[in-house]
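Shown here: the complex without one of its protein chains, the others still in place.
Letters A, B and C mark the chains in the order given here, with residues in each chain numbered from 1 onward.
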């Protein structure tokens, strides 16, 4: 069965000025990603603005990314929706399109109802029905709901649930998940800012916004850990936080897209209501970015 | 232009055991609502499980509710989506269906990006494009984003933005909104638990989960305030909190649906992943509910 | 037994430039408060910077305020400390000094340990030992701990616990407390911003920072409610929020002290580490304040 290891780029969805998907730009971007040292691509992750896309757009996008990555990069696909039925439909479509695994965000609008029994039922139903393996996606910053180590440990026994993308940044919880799940359960860092700590504790990779614009630096952190060069890895990690904080946290997806424009990829505007970053912030971003790559 | 005043029931969407919309049950429920003292109906509010429904299901549901309420109750329709374009599409559909106004929840997944300029742009774009008036919907408990009095005040000047449904429960913010918006801007309580305080401060009505199961009690609070019988209104308000806390907060939408089943309406199961309440909780609920109506 | 009703000013502790208590200034301020329509004074409330004062300073301050208010205003004294023993010691001292009741903040540093059994034990021990009645003080904004309606209701039966000062601003919780406690249990608003809503729901008064600088306006809200002039009360309430937000929330205790300086009372500097507000903010504050009183 597919195991998730290495660095994945959760790619933004390219939109044109009208807000439609810019398919040609996706091809150009994917050509670049295919030449990098990245292990894989995530289509329809948080950076993919998936919540702004219709069901049909999501399906088309997944199909296209799988096609463009074929034989070169693994593809995992963001399939989490508020309803179990729509989530399963996207898993099924992803399987047909050739995706390696489905990254499944928990439902989260009804926060007070997202107790462990509901969340457990959700993941079990999806995992039972999905033709491809499931990776749990914990993203409390956006969802307002945290998936506890307890819940994750109880789901890790399901044969079709192979790992978790942990974006909480709660390093104790991440360590607990690693401790309490089987050895072949994959624990991924959801941010380049705590990639090193996750790997040092036994994690197997990362799905990192920063991997879209600095893929080799991200891969290098994991290579250094694999080679037991921890001091070098820690030093690179500490340096990477500044750029990651500025590009992907400070300015959000619009900032990531602006940075992609700066390095010759296509970023373009986010879909409305999100706004492109201002010219003033673009200048700030360029300064930070140039410094980080010097 | 339409003004929003009175008590509205944000009706649940009836689903059958398979999770499909139970159209026949909707008709039965609407027949009941049409006989009550309620001023209106909200289709596709939070209690309508709108986030679990596909775009086409939402459109069909809006059409049907408008048809069933015609001439008897005003209908407002939950149109807020993560993208501006889908939100506008639902406003346009609601207008064609005959809805009086669109209740527009703010986008919220990218919480850190939902700054005032983004939210203001969103509401302005939607209000510019919508053929029917817009009511802002502030629901921080579910969205994790609060719309400040400042933001609301700045939007209240738009000719197509006629009011706000305030579900924050922050009574100071509600008072500020009333103070800083024109006299004809409608401020609605989003819960029966702070309906009296909102009305006493100058609000014009409420959209209340409890109005689905105790419509006359909810209407009576407003009638008492209108008649300046404040002590009676306050006493009824204090009594209503207990039942509202138990039914709609403690057990969520599944609890509301169970309570509807108890009084001869159709509640039915929530859509998965949400789960019906347990038999044990049903018994508890019945006890609370019976006591509240005695 | 003493019942708490009316408007109380939680007076700041006057410090000189060195940070020592300015006893002479306290006398001048108290002369003013004694001439107002206020019912009482709180010594050692949050606005009194009590956490920065030594045990002996607190005792001296309580003694002095009781002496200066004698026969003119009721005095309640902030006695809450992290330990039960020190809290009781301050209650005993307050009784000797002639205070009418002790306002008891819950311990809060060990937030995770402040479960209901610990908090209940604390209030029971203090109430058992205190020679004067106890008023519970809920102030989650500063303590990070909320005292639930459930807890308050369970404590309201103690013969020496006569009321609560509710500064949570959670109007539903306030209504629940009123509903679930005996008729003679006093529920006080802890802020002028939700005084009207608290009174309309059955509260009996308020302990209001704003009462230090606009005592008559605060008293007038309650008078209007007592006279059943709700519309006027609501209008005054909505107006008062702006000034209260600016003076006491926006700029904190330093802002309140600056405003006192502006009206001829002694505000003076807060005790370090807190800092006086900047000249620029003083100008802003003056503008807001002048507008509010015009």
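Everything that follows uses one rule, which is that a residue touches a chain if its C-beta (ideal position, glycine included) is under 8 Å from a C-beta of that chain, and two chains touch if they have at least 3 such contacts.
In this text, all values refer to a predicted model and were calculated from it rather than measured experimentally.
In the full complex, the chain left out of view touches A, C.
Touching the chain that is not shown, out of A:38, A:175 or A:256: A:175 (per the contact rule at the top).
Among A:194, A:251, A:266 or A:289, only A:194 touches the chain that is left out of the view. Although one chain is not drawn, the whole complex shows that of C:52, C:148 or C:223 it is C:52 that touches it.
Taking the whole complex into account, chain A touches the unshown chain at residues 169-172, 175-176, 178-179, 191, 193-194, 196-197, 200-202, 228, 230, 234, 237-239, 241-242, 245. Residue positions on chain C in contact with the hidden chain: 19, 46, 51-55, 82-86, 107, 109-113, 117-119, 121-122, 125, 141-144, 249, 252-254, 271-275, in rising order.
Criterion: only the chains that are shown with their structure count from here on.
Taken chain by chain, the contacts run in an open path, each chain touching the next and the two ends left apart. Averaging C-alpha coordinates per chain places the centre of chain A 49 Å away from that of chain C. Work out the mean CA point of chain B and of chain C, and you get 37 Å between them. Looking at chain A, one finds that none of its residues touch two or more other chains.
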